[in-house]
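What you see is the complex with one protein chain gone and the rest in place.
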């Protein structure tokens, strides 16, 4: 299910097929997941989102892809997005996440969510030294 | 500012001092930040929260402390917690986060927040293969 | 499913029936959706919520009903409320939302969610001119 | 304030200046707001974010720019992003939002946030007809 | 500060004054807080919101006013609303909240936020017995 259903490759316009082809090449798989097939109803959003994901999540940056996938899962769990937790947990596993890493990831996510609310609930002012830290 | 103000070391009970002393030892600094000084009005929560943070965020696990601090920042930015972003960004820098790493961290956080909402807004069903993935 | 089940018209009290009747009249349909049938267990909340929705979402104001329904969908997607996305997407379509409008709505929702977190994560201070804008 | 401060035009690299120049041209103003000057520490994110905002928020689509700015404010209020509420409220006013429109916008945002939580709290199942609506 | 500033009693229309008068009578204080003075730019929203708050938060229901104020603080801390935490913490204190009660309130809020994210992050299916509980 998706608001306008899924656009399959064989029914896709040339613009959508070009994105699907690139996804397949970059990810080295024939599988196009539901997220992209739902977005394909809006080819401009499909292309922009895919180009951004490809640029941000790929290898070669200062953070390795496994760390980036775990950050993605952390955000998705915090936002309560079931789809994104499911898809990026699989992506993180493919990138090398072990059950022990997942356990620690969740422990940090849980703790951060807890202390985030304590900081707000106790109305805690930011320490001057955090505002003026000279650390690069 | 904080709901009941801050508990300074010299005004603290023995139970609170014991936690402050442990924070100083573990963090190798004399500085106790506002978060702990506000929580000190409830010694049980102070102790439990500190013991949890110490257990979760310390070295020796499957994720290194820098990665855990970046996950903490990711969650805090997603929740809009100014205090936590400020304090954990400093902690991440101390643990070795470079400006390049921070830039990529934010790029992933931004992208995840964007696609989390697209997945919900388009009402996208979870792919069967994500539910039944046999990856360990 | 709902915490206390659904209250059907034939089992409803006079107070609940009066609200159901008004919903049917205003919406020009016999259908009462699950939201109202669940809320009916608390007649005071049912009435107050319906009166507010009727006052806010109806025609004749400064914003037309289609715009208001799209704003409703934007908030609901941001909050991750599956029920509300489903019901208000249908309402928006009934009010004239085309697939192109929906695509743009989602693009804005995604972008806003992304930049909201960047603004917090980068700890960006509000520009003086935004605080003191003299625009009416 | 911002995590790495602001990049002013005179200190900016050619890549950053190119984005600033484009912002000035598109927005027909010399003013570059803090958001872009903070993001400029990561030129790739600066460029990608600006290109996306320009593509999404500009004129010529199915939704007019005023409606898109109001949707931006709705999301930002829901996420509790002070920076984004301040900047996009000014942008919405520039695009023609009257005080009456703002009042109705907020009324819808408030109501949607209220019913979003009622739908979750009452554990209300989605109506079959919302899942299978044949509206285009 | 507020988007359109504050409406003071002496500058208010008759419709706004009537609400201000009622607030003063019900709350037995001359003080009108900023929330109402900002909302007064939209008299319809001012009236509706005040009537709802009066109906929901007053005495005589199944929950006593102190419990309701603490629930309000719990929601406001979870949403990161500084204004609402500040105002409703004062209201809860006026209704009899002690520092010990506040400490426990925050402990529950923190714990709930932590386990909420663990439940989503671990993708935990709802127990059949929670769906079919026959408890009234």
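Should a chain be cited, it is by its letter among A, B, C, D and E, assigned in written order, with residues numbered from 1 in that chain.
As a working rule, a residue touches a chain if its C-beta (ideal position, glycine included) is under 8 Å from a C-beta of that chain, and two chains touch if they have at least 3 such contacts.
A quick note: this is a predicted structure, and the numbers were derived from the prediction, not measured.
Note that the undisplayed chain, when the full complex is considered, contacts A, B, C, D, E.
Checked against the full complex, the one of D:73, D:97 or D:126 touching the unshown chain is D:73. Within the entire complex, the positions of chain A that touch the omitted partner chain are 80, 89, 99-100, 102-104, 106-107, 110. In the full complex, the hidden chain is touched by chain C at residues 3-4, 41-42, 44-45, 48-49, 79-81. The omitted chain makes contact with chain B at the following residues, 1, 44, 48, 52, 55, 131.
To be clear about the criterion, only the chains that are shown with their structure count from here on.
Under the contact definition stated at the top, the chains bordering both chain A and chain D are B, C, E.
Greatest centre-to-centre distance from chain B is found for C, with centres as Cα means. Relative to chain E, the most remote chain by averaged C-alpha coordinates is A. Residue positions 3-4, 45, 49, 78-82, 86, 89, 99-100, 103-107, 109-111, 113-118, 120-123 of chain B are each in touch with at least two other chains. A complete topology is adopted by the chain contact network, contact being made between every pair of chains.
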